[in-house]
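Every protein chain but one is kept in place in this view of the complex.
Naming follows writing order (A and B), and every chain is counted from residue 1.
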Amino acid sequence: MKQILVCEDDPTLISIIRFKLQKDKIGEVIMAQDGREAIDLMKSREFDVIISDIHMPFHSGLELLTYLRNDLKKNTPFIILTAEGLEKTVMHAFNLGVSDFLTKPFSPNELSMRVSRLI
Amino acid sequence: MSAREIIAYLVEGSIFIYAISISLAYILLAVFSMIELRRHLKKNFFIDHHDLLRSSLAPSVSLLAPAYNEGLTIIDNVKSLLSIQYNNFEVVIINDGSKDDTMAKLIEAFRLEKVPFHMVERLKTKPIRGIYRSTDRAFSNLTIVDKENGGKSDALNVGLNVSSNSLVACIDVDCIIESDALLKMVKPFMEDKENVIASGGVVRIANSCVIEEGRLIKVNLPTSQLARFQVLEYLRAFLLGRMAWSKLNGLLLISGAFGMFKREVAVVAGGYSTNTVGEDMELVVRMRAYLLERKIRFKIKYIPDPLCWTEAPSSNKILSRQRNRWARGTFEVLKNHRYMFFNPRYKVMGLLSYPFWFFFEWMAPFIEAIGVLYFIFLWITGAIWWTHALALLGLVYFFALFISTFSLLAEEMSYFKYTKRSDLWKMVLAAMFEPFLYHPKVTFWSLKGNLDLFKGTKSWGDMTREGFKPKTKGKFIRHNDS
Partner (left out) sequence: MTVSWFKSLPFNIQALLSICFFFLILSLLFILIIQISQLVKSVSTYFRNKYIGEIQNEVSLIVVQSAFSETPDASFQYKLKKLQALKKKSRYLSMIIMNEIVSMKKNLTGESAEYLENVYRQLGLREISISKVKSRNWKRIAKGMREIEVMQQTDTIHHLVKYLHSSNYYLRREVRLCLAGIAPKPLFFLDTINEFLSEWERMLLFEKLKQRPAELIPDFSAWYRHPNKSVVSFCVEMTVQFGQMQNIGKLEALLMEADKQLICHIIDSLRRMEAVQSLNAVGSILSKSQSSKLIISCLQFIRSIGDNSCEKIVTPFIRHKNPMVRMEAIRTLHETGASLSLNDRERRSMLAHIQHPLLS
């Protein structure tokens, strides 16, 4: 089963994303509630796709992306899901190698479709 | 009446009047602060500061952090500053001629390259050795300035010269800044852009807290008795004092650990003074004076939310140096701005704030010392009416206990950071013993500070940092870790 890492510190969203992706049989969802937990998981396991917020404790989503691309040297699809949709942030993220960028408020249906497209 | 009786009446009467007035002042400030604190909490109940996080209208901020011999923790500190939640800010670290490997570590960790930065030197400072930017796009908002040693004020002035944004936040690099601190500090500037020139936050004590990678994980009450006394002291000062002064627009002090200013006002007022160890208070007083003299309306806002956590001295030696410096700094500021004393031209600052600081902050240790000496004199001469003396001492003690428990109540009704049941009792015990075990020491060090000032001491003293010790098993993630 596909492994999906979701890095999100908002507990309200955690259950929605988890239920949606698992209900749509996209894959098994592993949660990380802060950047440090995410880095530990990224180092120890392989994931088919990573979904991350930008603003999280310890390491931001963009730091995770940089770590994934530059340090772990992996091309794992990486989706940013954030409330902050400023143009310069979006461009910065794409410069760093993000695969897709979704802003909140978001549609779970749309997220599910975008994730399945990348896997 | 004999001469002795006259002297007795004068001394006792003066001390009595002083005691009544300082007590009334503290009570008024405490009550006023509490009302304002509740009002602040109500106002901000609905504010989601994260709205600012996602807005393209957020003003740009420069974070200025001088660093001197911070090699032990500089990388973690800078990384935690870079991860502060805000979408439009730059971090400027000013290496103030460190003798250790601070600069080398920064260059390596952040892949720095020297750049031909053209700096407009609006404030005169010590020479700059180089300005650096990172070649790594992830750190594109980081600027490092390497300069010759000139002290904290000089380093901050370099930061003011280098920064390009209209708002600057001056911080101590080893303080832990809460992730939403900038959001909260910027808000007053957005609510009243024309008038607000500065905002200051609360400094809380981080001793025994769980700190990892430059971030506060869990708040704990300090285990050290000395640090606990300081927690109580900070709660009284920040929750029961500054809130009231802010409301009166008479706040004289924005903590040097974390304050935000309109850059232009700070620069035209002359920047930080390098002639005083109380540079944070001195700048605020000077900015106020500058604007009052030109009849320009302004406000200085105070945010009672805990935004900044710092390591408090945990040994008498380091604490004595700190209090010595504070006493010298206070006097230097009061002396340099003595033209304000009861001067109506300076409105609340001249008529209320300055006299308050002069009489009840600076003079207090002297009055206490005179009181103690007079008491000893009476004791030796057998002139003490013990019942009366003990009743008076009891009154002073229970008044102190009342103010301390009031501050604990203010903390409980606002930010309640110390949530364990036992914390309350530990703090009550600290409040009970503080008048005997702590207060005499800080009074003595304040007096010594003034004495040292008269003798010509100018230095900060060696404020040795132990660094935050990690309390849990988390790993320190370095950028190149694999």
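One rule holds for everything that comes next: a contact is a pair of C-beta atoms (placed from the backbone, for glycine too) under 8 Å apart; a residue touches a chain by one contact, two chains touch by 3 or more.
All values derive from a computational prediction rather than experimental measurement.
*Asks:* Among B:Tyr290, B:Tyr374 or B:Phe402, single out the residue that touches the unshown chain.
*Replies:* B:Phe402
*Asks:* In the full complex, which of B:Tyr9, B:Phe117, B:Phe366 or B:Trp379 touches the chain missing from this view?
*Replies:* Reading the full complex, the residue touching the unseen chain is B:Phe117.
*Asks:* Applying the definition given at the start, please give the residues of chain A touching the unseen chain.
*Replies:* Residues in contact with the chain left out: 10-13, 15-16, 18-20, 23, 83, 104-110.
*Asks:* Footprint of the hidden chain on chain B, which residues?
*Replies:* Counting over the whole complex, chain B touches the hidden chain at residues 42-43, 45-46, 51-52, 54-59, 113, 115-118, 120, 133-135, 187, 189-193, 387-388, 391-392, 394-395, 397-399, 401-402, 404-406, 408-409, 412-413, 416, 419, 421, 424, 428.
Throughout what follows, only the chains that are shown with their structure count from here on.
*Asks:* Between chain A and chain B, tell me the centre distance in angstrom, where each centre is the average of that chain's C-alpha atoms.
*Replies:* Each chain reduced to its C-alpha mean, chain A and chain B end up 39 Å apart.
*Asks:* Which residues of chain B touch chain A once you look at their complex with the stated criterion?
*Replies:* Residues in contact with chain A: 50, 53-54, 56, 83, 85, 87, 136-138, 179, 212-213, 215, 474-475, 477, 479-482.
*Asks:* Along chain A, where are the residues that touch chain B in the complex?
*Replies:* 36, 39-40, 55, 57-60, 62-63, 66, 71-72, 82-87, 89, 92, 95-96
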